[in-house]
Structure formats: C-alpha cells, structure tokens
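One protein chain is absent from this view; the other protein chains keep their places.
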Amino acid sequence: MSWSQKTFALTPRTRGCYLVTDEVVQSLPELKEYKVGLLNLFMQHTSAGLTLNENWDSDVRLDMTDALEKIAPEKAMYRHDAEGSDDMPAHIRSSLIGVAITIPIKDGRLATGTWQGVWYCEFRRSRHSRKVVATIQGEKYH
Amino acid sequence: MSWSQKTFALTPRTRGCYLVTDEVVQSLPELKEYKVGLLNLFMQHTSAGLTLNENWDSDVRLDMTDALEKIAPEKAMYRHDAEGSDDMPAHIRSSLIGVAITIPIKDGRLATGTWQGVWYCEFRRSRHSRKVVATIQGEKYH
Partner (left out) sequence: MSWSQKTFALTPRTRGCYLVTDEVVQSLPELKEYKVGLLNLFMQHTSAGLTLNENWDSDVRLDMTDALEKIAPEKAMYRHDAEGSDDMPAHIRSSLIGVAITIPIKDGRLATGTWQGVWYCEFRRSRHSRKVVATIQGEKYH
C-alpha cells in the first residue's frame, strides 16, 4: 500500500469549463506505478469546481456554462456581493458541481470511460490560479 | 490492507431514477469480507448519475426526475444537440448529480442510513447499459 500526495496549480483561466485531463495526468506521472488504486483531486477553492463530463465536443462545455448561469444566475439579489456580481453565483455553482472527485486507477491509468474527461469549471470572471491537492493511494507494481 | 476492483454493468433502463442498492451489493459479495473500509462506485458515463437518496417511497424518484427536468430543461437552446434534445440536459444533470459516490464499509456492510439507498439516474430517453467501476479498499477480517 502506497500513498503519493502533491499540490499543483491548474493553468489560470477565465469563466468557463475546461477539459484538463491531460494537464492532470501530466502532473501525476506516478499514476503509472499503481496497479490498482484511487486518485482524489481536491480543489482548495470555493468559487470553482471539478467534475467529470464529455471529453469530445467542446460545445458541451459552453452549454454547461450557460446552463449554470440559468441555474444560479448572476442577476439575482445576493447579500454577499462585495467582490462583484459574479461572486455569490460562483459559490453556489461550486457547491452544486463540487470541488473534489475520486477516480479509480486500474493498471497504471485512470479508469475513466471512453468519453469521460476531467473538467475544471471556473466560475469567476477574472483569471484565477486554482490549486489542486492530488492524493493517490493504492498498490504499486512490484 | 486489501483492494478489490471490478467493473459491472447495471441493468439497462430508460430515463428515470432507480434504486439499485440490492443490485450493487449482489455484484460485490466481497464486501462481507471487510471489517472496515470504503466502497467507491464510479460510473464511466457522462449522461447518467449515481447518488444516495430515499430507499422507501418510489414517488421520491419520480419527483426527482421531474425536478431535474425543471432545473436543466430539455426545451432550451443548446449548441450540442446532435444526439437529440435529451442529450445536453443529460450532461448537465450528470454533473449536478455526479457519477461517483464513496460509501463507508463497517462490519462487512455498507454503513448507509436506515432510509438511504443507492440510486442510478438515467438521463437519456433510450435504454442504456451503464458500466460501474467498483473499488473496495479496507481491512479484511482475519
């Protein structure tokens, strides 16, 4: 049984959903050493999110951003607005989407489906640098 | 410390929410061997979901399906519509509900609450076969 834990920063982005599977996997070369295990990705922020969704058509990411704007609209009345109108809706979207995902590892690779990718959703308008704690646990190859 | 990992397919279903606790537990007889641990269920798809909710009144599952239709409606304008009007809303609902859950194992059983069950939510209209990677880790009985 082995553990690997590290913190890395995602490429800063403005509001939108981004496919970051390759960026994540390249930050974690030790994944290849695990025969079986789990990867926990935990974003240390409250106005962004991590989720799994389609890895092919980039329109899905644009439609998701629009849908979340309708579900938790910027043009609503919020008490918490000191940082601007995009602040509170970002917190709401963050708890709806979630900031952490756990992905199984099988034979040195993430056991995701064919069409599944890791998405980083940025809910603030301005470019932010988001830190992710990656915790890998499992059995390594002998 | 032991690991068990396997992939199984859920009984194919059309759109709706389904209680699959028994189906999951029957697919994982090795659960009984673990004194303490965690079960991670990870669905390898982007237009369905796994969640925990009420295991008693089936009306809760019907109401949930209706509520998700209101939250991410089929009758909206989406860029991504090649596979039909139920495609993009399915992706949205999938990220809202999530595709993975982690459940504690205690004394050889899932440590869920009295009224808690595992739900498979299918967001596409047509019948789909959904694969789930089940990863169990923990301490077995000696």
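Should a chain be cited, it is by its letter among A and B, assigned in written order, with residues numbered from 1 in that chain.
Operating definition for what follows: a contact is a pair of C-beta atoms (placed from the backbone, for glycine too) under 8 Å apart; a residue touches a chain by one contact, two chains touch by 3 or more.
Keep in mind it's a predicted model, so treat the numbers as computed, not measured.
For the chain missing from the display, the contacting residue among B:L10, B:M43 or B:M64 is B:M64, taking the whole complex into account. In the complete complex, the residue from A:K35, A:H91 or A:R125 that touches the missing chain is A:H91.
The missing chain lies against subunit A, touching residues 1, 3, 5, 7, 40, 42-46, 71-72, 76, 78-80, 82, 88, 91-92, 94-96, 98-100, 102, 131, 133, 135, 137.
In the full complex, subunit B touches the hidden chain at residues 1, 36-38, 51-54, 57, 59-60, 62-64, 67, 70-71, 96-98, 101-104, 106, 111-116, 119, 137-139.
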